[in-house]
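Remarks on the structure that follows.
Only a single protein chain was left out; the remaining protein chains are all shown in position.
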Amino acid sequence: MAGKIWAVFHKDLLVEMRTKDSLNIMVFFGVVVLVVFNFALAGARESVRAAVPGVLWVSFAFSGTLGLNRMFASEKENGCLQGLLMLPVDRGVVYLGKMLAASLFMLVTEAVLFVLALVFFNLQVWEEIPYLALVFVVGTLGFSAVGTLLSAVAANTRMREVLLPLILFPVILPILVHAVEATGIILNSGDYAALKLPLSVMGAFTVIFGTLSYLLFDFVLED
Amino acid sequence: MDRKGQQRLDTALWVLLFAGMLLALYMALLGAPREKTMGDVQRIFYFHVPAGIAGLSAFAINFAASLMYLLKKNRRWDHLALAAAETGMVLMAIVLVTGPIWAKYAWLVWWTWSPRLTSSLVLWLLYAAYLLTRNYIADPERKAFASAVFGIVAFVDAPLVWFSIRWWRDLHPSPMLETGGLAPEMRPALWVCIAAYMLLLLFLVRRRYYLECARRDVELLARRVGS
Partner (left out) sequence: MIQAQGLAKYYGRITALRDIRLEIPCGQFVALLGRNGAGKTTLLRILAGLTRPSAGTVAIAGLAPQAARGSVGYLAHSTALYMDLTAWENLRFYARLAGLGRAGADLEREIERVGLAGRAHEPVRHFSRGMQQRLAIARAFLHDPGIWLLDEPFTGLDQEGAQFLKGCLAGAHAAGRTILMAVHDIALGYELAQRFIVIEKGTVALDVMKTSMSLEELAGCFQAVAQGR
């Protein structure tokens, strides 16, 4: 089974490396969002550092949604999904492979956007980086755990890409709230002990929705 | 139960609901004692809270019906889920309208990011997302599957949302204080109102369910005529 999950993951990776479609869109859009926020927060110049966690995660969430949209759009092209469904492979395996691929793309995008944010908002971080990496990874896994499932749901509708943000954002609110707070704790207060709660909740979210999505994925792909 | 029996039950329910609502109105507006600090404005509480409880119950019905649909694949469960979602959305809308009105008069602000109000808003958004998903899928069976999946995801998500908002609120407390407990003299009024709203929930879900079943019957008939 691990081999099949790897096969799905690797295929998405390969396609992405050839075209770089998803990454281009995700990074570019993320940058645009960061720039827009600069103007949006013009009146709050002094407290920019306090706003950075929120700005970061909003740009992550928006560009992440774009990436998720692409995830099933490419499968719909040429009826590839059908080809996949013909094989004696457990649907949950397809889910896990795609969820991991989505997470990887998001993390790469987040790394780029974070570096840009350091530049745009004149921040200095060094020893905070391992903690930030941890928060980014857990938050991203939670995001794509439920995002992959809902992306498949949205892909089957008439509206496709447009529907995904509408149905995804209310659901990932817990991840966003905790991720923003955790990032804020790391950047602004440095009280690392307080990270335990948000990280646990994000982890729990990932496990709960990863399992639920794994089980429900079958029903979404059914025709 | 046969047709006649159903109709009799419906009538009984309607009468009960009508009487219940009248009683609830009386209790809320006249019967219950006047609140010390906020005055008569506090009476909105008797509409706000019961609507919220009924709305949450609708959410639970949607979850159970969605789960049953995925297990049994009988379309009637999907009809029930839809009925619960639409009714729940209306009830949550009542919560979201009465909340700010109360807040404005009690604390002079339209919105407080209180856990209850914010969670109600997110719940309303989840209902809206559920109905939107349904709206954009044409095939009834695909529609049922997709919305059942979303209904389950939304229900599992709800406690996490509530917890997250509460925790966030604790970290960023708002300057205004919200009334906690309820004076014992007010309890009877509250219970009557909750009962009335639960009756309303039951009534509306039933009617909506039957409407959807009728739609399905039309679909089956059209199918037969078409071939």
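Each chain carries a letter (A and B) given by its place in the written order, and its residues are counted from 1.
Everything that follows uses one rule, which is that a contact is a pair of C-beta atoms (placed from the backbone, for glycine too) under 8 Å apart; a residue touches a chain by one contact, two chains touch by 3 or more.
Keep in mind it's a predicted model, so treat the numbers as computed, not measured.
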Selected residue (touches chain absent from view) among A:Ile25, A:Leu85 or A:Leu166: A:Leu85
Footprint left on chain B by the chain that the document does not show: 138-141, 219, 222-223, 226-227
Touching residues on chain A - with respect to the absent chain: 3-4, 7-8, 11, 14-15, 18-19, 74, 77-80, 82-89, 222-223
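By our rule, only the chains that are shown with their structure count from here on.
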Chain centre separation in whole Å, for chain B relative to chain A (CA means): 31
Chain A-touching residues of chain B, taken from the complex the two chains share: 70, 122, 125-126, 128-129, 132-133, 136-138, 142, 145-146, 148-150, 152-154, 156-157, 160-161, 163-165, 167-168, 171
Chain A residues within the chain B interface of the complex: 146, 149-150, 153-154, 156-159, 163, 166-167, 169-171, 173-174, 177-178, 181, 197, 201, 204-205, 208-209, 212-213, 216, 219-220, 222-223
